[in-house]
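Excluded from the complex is one protein chain; the other protein chains are retained at their positions.
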Amino acid sequence: MPFLILFLHVVAAIAALALASRSRAVAVFVAAVAPAGAAVWGLVALLDPTTTRSSSFVWVEGLQLGFDFELSPIAALLTLAIGAIGTLIVIYAHGYFAHPEPTLGRFLATLTIFGASMLGLVWADSVWTLFLFWEATSVTSFLLVGHKNANANARIAARRALMITGAGGLVLLAGMMVLIDATGTHRLSEMAPTTGTTATIAAVLLLVAAATKSALVPAHVWLPGAMAAPTPVSAYLHSATMVKAGVILVAVVSPVLGGTDTFRVLSMTLGALTMFWGAIGALRQRDAKLILAWGTVSQLGFLVLLFGIGTAKATFAGVAVLAAHAVFKAGLFMVVGEVDVRTGTRDIDELGGLARSMPITATIAALCGLSMAGVPPLLGFPAKEAAVEAALGLAGTERLIIGGAIIAGSVLTVAYTTHFVLGVFGPSRNGTATTVSPGRAALMVPAAILACISILGWIFDGTTSKPITRAAAALNAKADVYQLINWPGATQAFFVSVAIVIVGAILGAARSRAQLRVPATIGANAADTALDQTLVLARRITARMQHGSLPVYVLTMAFVVAAVSIIFVQPALEAVGDMTVADSPGQLALALATVLAAWGCTQVDSRIGAALALGVVGLAVTGLFVVHGAPDLVLTQLLVETVIVVGFVIGLGRLRRSFPETGARWRQVRAAVAGLCAAGVAAALIAAEGAASSATAPPTERLVAEAVDEGGGNNIVNVILTDVRALDTFGEIVVLAVAALGVVALGRPALVTPKTPISPPTREEVRA
Amino acid sequence: MTTETLIGLLVALPIAAAGLALALRTLPRARDVVTIAALAAETALAGVLLARTINDGTTAVRLGGWAPDLGIVLIADLFAALVLLVAIATILVVEVFALGQRRTPWGANPELTGPLLLVLTSGVALSMLTGDLFTLFVAFELILVASYVLLTHRSEAAQVRSGMSYVVMNLFASALFLIGVAVVYRSTGTVNMALLAERLPELDEPVRVGIGLWFLVVFGTKAAAFPLFSWLPDSYPTAPTTVTAVFAGLLTKVGVYVLVRFHTLTGMETLQPVILVVAAATMLVGVAGALAHNDVKRILSFHIVSQIGYMLMGLGLFSVAGIAGAVIFFVHHIPVKTVLFLTGGLIEEETGTSRLSDNGGLAMRRPFLAVLFAIPALSLAGLPPFSGFVAKFALIDAGIDARSIPIVVVALAVSALTLLSMVKIWMGVFWGAPPRGPAPPATEPRRRLLVGATSIGVAATLVIASLAGPLWNLSERAANELLEPTAYINEVLGSVTP
Amino acid sequence: MSLALVIAIAGLVGFGVHLITARSLSRVVLGFALLGHGAVLALLGSGGPAGEPPLADRAPVGELANPLPQALALTAIVISFGLTLFLLALARRQHELTGDDLVEDDLEDRAISALAEAEALRGHHDD
Partner (left out) sequence: MISVHSPIVAVGVRAVTPLAVIVAAYLFFAGHNQPGGGFAAGLVLGAVLSLRTVAGLYEPVNGSKLMAAGIMVAAAIALIPAAIGGGMLDMVVWSGELPLLGKVKTGTAAIFDLGVVLIVVGLVDSVLDGLGTDDIAIEPVTGEAR
């Protein structure tokens, strides 16, 4: 079934891409079918918890790579959320994009694939599957954030999002590998709780990964930037998907790693910090969408904090907040998108009188906002209530710190909610009402549905809490005793909640009136600067490593040879005493002549002189061949030498006669390295001489005998060349032929370059 | 056909076809038919060889029936057969692309490309199949001379200038290769690699290690490993797309291939730390260069260097998992890199330049091209579920198994940076506003051929990803054979014929 | 291999390397010719001491020089011959194009270096 649903998504994406230019309605319908299917499946699974649904597909058995899916109750709950909100988003997008929108097909296709990646992520049971879909959401969200890529800001934001979440993915991979090492299995469902150093390392790595994806401080900077995406994307990204990935990761590994102090302390600290920083960020904004985005950051911190606590009650509260957040946050973003589309602005300083001109939208916003603030009669209330209870249920200092953090964070949440609702729908600063274009049903209906769900979720709290309890119990078995309570009565937690709402509302109202300074974007700038500095650093390294100067490259290589040869020095020193000075006096004389002539080559200033010196070297070497007993080499060398010297003269004879001068210091470096290289070669050869033994003597006698018998010739060298090692000769002559082709090509470019169009056809030509 | 004949054919057939294609150089149709037919036949032969090797194991051929200590031995084991098939199939795809690109300023000259690609093919086959160190030198020269001419044959200023770097560095390496052969022959009395596998380990430690290092330098230069990589990013981008694509996919890989072959066969585990350091440095400088430059072909060229580091990492671990990782990296990387350069060529076809600053907005105009680029680019960055992920994952897994944490960290970081540089290309070429000025689109029929060839290549990378399971099994088998080369040695030496 | 031969080889390699690091391509060609000679001599010397020419009917087998390295050296000579010619053609073409046969630096690399230097300077000012 998971495969079928994923396949359905892929098909839907392709179909939407293909159909969008022909029939918009059909494309939208097709794109909505896939997530709707997923939602239905999630719902069915939630209603019937008795059967576990798992399926696997082995990809690379030897590496234990594969697609392993398991639909646990928590996954089913998320599937329902992802699928249902995804469906609503597609409908919403239909209303959001102005007619006609050429990129709609691309948008719907990417959105569908993104949804599929998210589904895969929540179903993943093996760590590889998790990683795969994790990175898939990174890549698809990159495309979604950068959808309006003609805009430079969108491109930068997309890059920031991809690099932070993508790099986080690699950390996840590393962390998971360590975790496998610690637990001995790659199946998440089979991992036993573990502690120790390995577990601590895994905990740190996994929390870093979760922080990147779920926008925890300080990796939160990509999330507000992702607002560059079209609003349907923001609604989807911020509610049910993407940003929840990290939270889910924390929730899933919490039973395994919760035993390590590092995991608990780190996740709670990160969560609390993020909750505050996000809420403060939200209070700073004047852009309605950014208020919500920062609000998401805060909520994510809240969730990580809850899952980090690790008690059954906290886990239950976490799942409840997760579900409630998915519903109200999607609704709120849809509202912002509608406001944006109908008024042309999202700046709360410019908006005014919308409560009157857009009453339905305002109602939806108020409902979703109240749910976010944790006010009855909405789903957010029992969820928040559970969280407060969980905090109060702790003991000792933990109760003080965590309880305080959650309460303070909740106050701020109420504050920015008030700030948002009043800012967007309240009277404007200058008292004028904003002009509003006519509403569209497709924009309003999905948000209205979500608002209704928030209410219904509260009313039928019994029905709502069943799947939430089951999901929480999947993470922490002890959680199955808890349920949502829509009206708790006069409990301690209730009074705390009331206080939270009152204080928060006052704060928010005050904030909304106040004129504060411009929102800080330090974090985002820092991230971009870091990326740009990476590029600068890369340029510096490259400038140092890649000078573009060939002599430097060659010299580097010669130096490496010299360095490598150091190892030969010691055996060479041992062997050198046993070596014969020369096989014959003639050899010694010719060897010295060779060196002398080679030196001459470097000293002669004119090209003709150099060619002559080269000829002398050739002759001396030929002499060495003679005394070594290699007549074939002699003959060949003489002929070759002649051609080369002649070639040197006729090929370069017309050039300027003297060689250009180079700097003295550079010359010294060259001479030194060349000398070292020569010494290295000598050491290598001498060491080899020392290593030679009679046991490895070449089978000359057999070779000679067989050459005469089977090769049919007395000149052994020739037999080797044309028979024994004919393949070498075969290769060698092909090399010659190709080199000759190259000579012609270089010498006669006119023959080689195509005669017909040398320049590309111009536009006019193509049109004609 | 016996497997022995098959191995011989793989080396000689392309040469014969090259001769024919050269003879027919002025008859375009016949010449192209010969080239394509020969490459197709070669691909088929390589396929058969792989199938046979999987079933029957390693096969050696003694050319002319001469004993292995006298004559030349060609030998096909799993590693050779696997990499060879991928390499040759890649060349075939590029040749199809070349047919489409000929009449443009970026196209290679058809009269030479066909024969030279065939020579190159033969060189690649020979270097992978040879069991003889000196024949390996000849094979290298075959590849190199063909590449020299392919690189410079249009004799434009940039090509001649960069050709210098390429030719000079490689000629130097070739001279060092010969000196290395001399050292080896003097100390062991043979150039047969199977015999070397027996005799080199018997040498004194410093000499043995010295020989290992020496060939690390020689093969490292061909492979563009740190610090001997600089010639590559200077020269490759200047060649016609077709040529660069082949170079990118194959040449450096032959260097690494031989390094893996030689160093595993002669048991050079002692060099492990050196190779790992070189691997890490190669990854880092390569990716730094890719991030620094602003031209698609340059960026991709630096990535060749960077990715070489991963293969070296596999070798450096000297474990079955590591070497198997390197083997599957070969299989993934050859087509992916080639296809990336082909898409680079398509970009050039569209806009007339591969500079990022002169490109933009291509995703809107050519969405299919964007997809063709994105798939291999993500694969290169090692994102799942593409082929690069399996390869990189295998290497990282092997690294963790071997507790070589620093190299694992570098490998992961370089993965992220690779992604950043791919994003850079994506944002420069496919996103943003289209560049101003005339952007002459290619004519349709030719474009179809170009896009077709590239699509086949991209599809091939996807096939590799989907077949990763069996491929991994083969890679593991190949790695076992490489680390435990008794079968190889026995097959070559067997009963020495009188 | 005798010491004399080693000296000859080392000399050829040393002067060869010195020449190939020159800016002038004619010198580079010269350098390669020397390197080639060095490599061929090394191959020849790797077969052991000097001996009689390896012609089967001229001298007893025991006195013959090792023929195998000679064959290898011959192949090496021919290959380096072809490549030297190619290098000559390259140098010549470079002269045609630029009016000189100097090896030029890579322009793109220089551009990156210049950029990096400029950035480094700017960084200094900022500090």
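Each chain gets a letter, A, B and C, in the order it is written, and its residues are counted from 1.
Throughout what follows, a residue touches a chain if its C-beta (ideal position, glycine included) is under 8 Å from a C-beta of that chain, and two chains touch if they have at least 3 such contacts.
What you see is a predicted model, and the numbers here were worked out from it, not measured in a lab.
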Neighbours of the unshown chain, displayed set only, are A, B, C
Across A:404, A:462 or A:712, the one contacting the chain not displayed is A:712
Which of B:156, B:234, B:397 or B:481 touches the missing chain? It is B:156
Contacting the left-out chain: of B:12, B:277 or B:413, that is B:12
Among the options A:631, A:675 or A:690, the absent chain makes contact with A:631
Hidden partner sits against chain B at residues 4-5, 7-9, 11-13, 15-16, 18-20, 22-23, 25, 61-65, 105, 154-159
Interface residues of chain A toward the undisplayed chain are 631-632, 634-636, 639-640, 642-643, 646-647, 650-651, 654, 710-715, 717-719, 721-723, 726-727, 729-730, 733-734, 736-737, 739-741, 743-751, 753, 758-759
Residues of chain C touching the missing chain are 53, 55, 57, 74, 78, 82, 85, 88-89, 92, 96-97
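What we mean here is this: only the chains that are shown with their structure count from here on.
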In whole angstrom, the CA-centroid distance of chain A from chain C equals 44
Residue numbers in chain B touching two or more further chains are 70, 134, 138, 141, 145, 148-149, 152, 155, 160, 164-165, 168, 172, 179, 182-183, 186, 233-234, 292-293
Shared-interface residues of chain C (touching two or more other chains) are 1, 9, 13, 16-17, 20, 38, 40, 42, 45-48, 68, 72, 75, 79, 82-83, 86, 90, 93, 103, 106, 108-109, 112, 116
Per the touch rule, the chain C residues reaching chain A in their complex are 1-24, 26-27, 29-30, 33-34, 37-38, 40-42, 44-58, 61-62, 64-68, 70-75, 77-79, 81-86, 88-93, 95, 100-103, 105-110, 112-113, 115-117, 119-120
Residue positions on chain A within touch of chain C in the complex are 536, 539-540, 542-543, 546-551, 554-555, 558, 576, 579-584, 587-588, 590-592, 594-595, 598-599, 601-602, 607, 610, 614, 617-618, 621, 624-625, 627-633, 636-637, 640, 643-644, 647-648, 651-652, 655-656, 659-660, 662, 670-671, 673-675, 677-679, 681-682, 685-686, 688-689, 692, 697-698, 700-701, 703-705, 707-708, 714-717, 720-721, 724-725, 728-729, 732-733, 735-736, 738-740, 742-743, 746-747, 749
Interface with chain B, chain C side, in the complex: residues 1, 9, 13, 16-17, 20, 25, 28, 32, 35-36, 38-40, 42-43, 45-48, 68-69, 72, 75-76, 79-80, 82-83, 86-87, 90, 93-94, 97-98, 103-104, 106, 108-109, 112, 116
